[in-house]
Every structure is written in structure tokens, then in C-alpha cells.
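My structure is below; once you've seen it, I'll send some questions.
One chain of protein is taken out of this complex; the other chains stay put.
Entry: subunit A
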Amino acid sequence: MHTSEAPRLYARDPLLHSLVPRLTGLAYAERARVPWEYDKDLPLVLLTGRHGMGRSAVLAALERHYTGRLPLALVDTAASDLVVELLEELVRFLAPGLGRRFPLLLPGLIAVFGGHGGTADERARATARIARLLIACHLENGTETDVAQRWTGRVRQRLEEAGAGGDFRPGAHAVTYAVLAEYFERYTRSRSAAPLRQWYQERYAESEAGAAGAAPDGHDGLARLADWFHRGGDYRHAAEQTLVHAFLEDIATSRSKWQRLNRDPRPLALLDNTHSPAGARLVDLVLEYRARPGTAPHDPLVVVATRLGDAPPEAADATHRELPDLVASTRWRRTGHTPSAGLLVVPLTPLSRDDVLLMLDAASAPLHPYLASALHTLTGGHPLASSVLCEAVLEHTRASASHEERPGPPAGPLGPRNLLELTTSDGLPVTAALLERLLPSPHQRARLVPLSLARDSTAAQALAAHLRLEGPEQLPANAAADYLEAEQWQHDTPQDRPLAADPLLNTLLVHEARRTSQGTDSRRGWQEIHGFLRRHHTTRGEESEADALRHTLAAGDAKTVVAALSEEFQSEQDRQSALRWLNCLWYAATAPAPPAADWDDERAAMAAGAYDDRYHDIDEIDRCINRLLHGLWYLSDALAEPEADLCDDIGAELAFLSLRHQTWRGVLSQAARTWPAAARDKRPLPLPEL
């Protein structure tokens, strides 16, 4: 059993064992130093990928292995709205491991937090942040609450001493000055404080010095920083830039020459979800700092950030590397002066079938030999889906072995077809659990589940109207498509495809629709929806005939489909129609299987001719088409094992049909040759060339 505390990461070794150790100088899993790939200028590593590609898992693994071995901070940038808050968290995590504890950044952050206006609640939070900073930098001891109380008390006392009247309400500047005076007088020596003030002073040399009244004790620069920050907008951006620069300069100066020569591991900052506004801003500011011209000293901070989707579009000069490229060397080199030149983008790639096989290796009982393949075909190597399904498989195997009653597929050997019916260890159906993670918004998820059955946007729109899906938006289908784009599942939604373009997501949504179908009589039932969609496509004319058939089949009505196909087979003569007929046949067979509650899956047996006796009333061509349709329908399922017999039968049936038609022989015999092979390989069935 592998433990949930330390889940193993698959197919991420180039990142974990090669790239990051070469950046930090410390091996991932052993107590050894690793030669640095970059002596001075470091790339900012940006891991990209969709939901569930394991971005956060990589960061968690890095944190787990490096905590206590080098100064390390793991910050979820999506949890904060402000860059300063991210800086505060970074300081809090990094300070204990560094020799010098942010002498430059600290007064800046304290000025910004201390001068915070706003509600009492906001002020309390800001004071708590100051307290945390003071504790992290070993300037204060005690609990956060105590330190915050002491701090507030002292600042208030200063304000009271400054202002004479009892009901004096201090202005923002006065508060900032009091905070700075408190910080400098209590926590720094005057000699060491002067250069700090000077640094801030120089950043705001052009500022209107006299406008806000001369600040006491040369706190001009810092007061202005706080002022700009609270003005917001571009001013805030400038203040954030100053603070990020202060942060990186502190990191740079905190490393002694000894540490550098001794190749002590570099500090590591792990920034999760930098597609969030604050995260993106922080990454941009770090990149800006590193891209500034001149030979200023380089900061030694190793940054590994994650981002949902792809690299930001404006990062034109970023270096892109695939995971396997990272094993030896990234060959990254700053090529331009744009900030994005400091970016090393590494898209996280799907897992291979072998990884899936390894994940299933812990099973306590022998598994179905095709299970790993089916799982891989289903998920396309998606790490989260693979791991959740594998966990569920292992759980099921374990439960079967110990004869526990569990929801989901019956105990006993697990077939590939039952994969989606598994439940997680919490008892939640796997599809529901996965969709929760992949589509975080429950509202949009609920909307996408039925809409995913529609063939294209128009059908989805019609279906939405039919289902009377509610929401603030005028066009629920469009809103759902927008949501998918926002969650980086697709860049733009094609009009002629289902809403969820991602096959895994679509499969999951369809299955969720199947699973949550509430019987035949419900408006939202499987049958009802497919009936509506069939009608919808019938009204859309001849072009949508295949779709109508597909939905008919999805509703479980194979007989009608066979009849329609048979009629066409026998009435049409020209070559073009042969192709259309094959297309119809193939497309209709891609229909999702109806819910198990309403329908028994006998497709494989039907294809093998086991139930031909039921159809003695129809002619042999119809029976042949029936077998062919069921065979193709069965094989179109992503989870179905392409059994050699079934595939061969497809060829045989097509060959039979080719002999029974007056003009389609060539087309059908070509399909008879090519389709079995394609079906075996789970490739799309090729339509014969005209």
C-alpha cells in the first residue's frame, strides 16, 4: 500500500531529480550537493498544465524533500490578493533559514501594513502580519497575539504622545511615521538603519518631498512607499516593485561569500497558482528585477512557479522545454532584455501507460490484463484522473479481497468497462470526485453535465433552453463554454464539437450524466435528453441525420438505427452515399451507452451473433448491419478492450455487406480491410478515399 502522506510522483523525475537539484545545488532524495547549472543568473521555472496535471503535487513533493535542508517557502499565490501579502508569507517561511533576516524589506512591509487604513478588521489583520514578520525575523518572541497587542499598544502610545488632544484622530502619515519610528527605534541600530532609509529615499528621489510635510527622522522614502501603496493603481504597482526588489536584494545579501564558495544550497521559493493576479504580478516583478540591465548582483533565489494552462501569452521570449529535455541541461540562457527571457516554461506532460501500470502495481490481487491500457486510453495519461482511478481500483481490489460491501461495481475481478463505476475511498463516485477537482465551480459543473451530451454548441444551446437551465447569463451554453476556457481547458470552443473538447473531460461529463440520470420519465433523464437531441437534429435537416441516429442509439433504440441504416443500404446506389452510409454507421456507433439501470449491455454478444435468434423476422442484411453496429458501438467505447475476434468480425460483416450491394462493393471492402486494424489500435475508423 502506498501511503497518502507521501504519494509517489510519476513521470516527473527530470524535474525533481535533475532540474531543481541543479538549480538549488542539493540532490532531491539524497544528502548530497549537486553542481550548479547556473552560477549567477537563474531562470524562473514555470510549470504549466491543466487542472489535475500535478502542478501542486510537484511543489508539494519539492517541499517535502527540501524542507529543513534549505530555506524554503511554499506559497499558494491564489490565496492572497496582494503582492505584499505574498511577500509577507515568503519572508515568514524563508527568514528562519537565512543568515540575515530581510533588513531591507522588513521596514517596507511594516510601513505598508502599519499604515493600513480600512476597517478595524483589516487593521487587525495587518497588525497580525507585522507580528508574524517580527517573530519570523527573530525580532520578537512570543505568540502572534501577544506580539500584535504589544505592537498596537506601543504604536498607539507614540501617536498619543505625538498628538496632544484626547480625541485626536491621527492621519495616515502620522500612523506611518509612528510605525516606522517604533520599528527603527526598537529593532535596529541607528547606524545600520541609515543605509536602509537611504535605499528607499533613492527610490523616491523624484517625489514631491515637501508636499505631504517633511517626515521625521528621514523616513521620507518609506512613508512615500506606504503612501503610494495605499493610493492604489499604478502607484501600488510601483510600491510593489520596490518591495519585491528589496526582497530579492535581501536574499542576495543574506548569502555570505562562504556560503557561495561552499555551494550551500540556494533558497527555494515555490509559488503555486501564479495565474492568480497577485501571483502573476509577483512573477512579473521578479522577472523584471532579474532582467534589469547592468551587472547588478544576481539574487540566488530559486523560484519554481506553477500556472494553470499555458505560459502567459505576453511571455514571448520565454524558453520552452519539455520534461525529457531537463535531464541533462536546460541550455537556458538569457537571450534578451525582456523580463520573459528569464522564464523557463516546462509544460507538465501526461503519464505513459507504463506509469499507469506502475500505479496499479500495488494491487493485492491480479488485475485484468487490459485494465492499465483501458485506464490510460480513458484518461489520456492525465495524472489526477489516473491516480484517482488507480486508487479506486486498488481500493476495490482490497475491498474485494476482504469481502467488504462497497458501492460501485460488484466484487470480484474488475473489468475495464467498470472503471468509471468505481468509487473513491470516501465512497464518492470517481467521476463526481474527478469533476469536482477538474471543474471547481459546482454551478457550472451541474450545467455542463447534461450539456455535454449535445453534439455541438447549437444543440447545447437548444438543450439548455429545453432544460430551462437557470443562471445569470443569457446564454447558459455560452457561459459554460466561457467557463471551460477560463479554466484553461480549451482556448476557444469550436461550434461543431461538444462543449468540453477535452476527451477525458467529455467522457467524465457524459458518464456523470449517465450516472445521475433519474429514470426515463424525468425531464433530465438520459432518454429524455437524447430524445430531445434526436428531435433537434432531425429538425436540422439531412446533414444531421447521423447525429439523430447517434442519439437514437444512445437512447438504447438500436432497432430504429438498424432499420434506418438498412433502408439506406438498400436504396442508395452511388459511391458518395456509400461513404455517407459508412460515416453514418461509424458516427452513430460512437453514441454513449445508456445508463445500466435502463439497459443491459449486450453489445459484444450481439456483435458476435449470440442473439441473432431474436431477429429472425428481419433479413440477413439487417441482421448483419445489426451485428456490425453493435460491434462498432462496443469498440467505440474508450474502455472497451479491442478483442481480436470482434475486430475481425467487423471486417467479416463489412465484407459480407460488400458482396450484398450492387455498387458499394469497393468502398465496403476497403473498409472491411482497414477498419479491423484501426479498431484493434483504437484509432478513428478511416473512411475510404473517394
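The rule is short, and it goes like this: a contact is a pair of C-beta atoms (placed from the backbone, for glycine too) under 8 Å apart; a residue touches a chain by one contact, two chains touch by 3 or more; residues count from 1.
Throughout what follows, contacts and distances are computed from a predicted model.
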The complex has one chain missing from view, so what does its UniProt entry call it, picking from "FAD:protein FMN transferase", "Carbohydrate ABC transporter permease", "Peptidoglycan-associated lipoprotein" or "Leucine-binding protein domain-containing protein"? "Leucine-binding protein domain-containing protein"
Sole contact to the chain not displayed, among A:P265, A:P347, A:P429 or A:P476: A:P265
Residue in contact with the excluded chain [from A:L26, A:A226 or A:V286]: A:L26
If you put the missing chain back, which residues of subunit A would it touch? 26-27, 31-33, 68-70, 97, 99, 258-259, 261-265
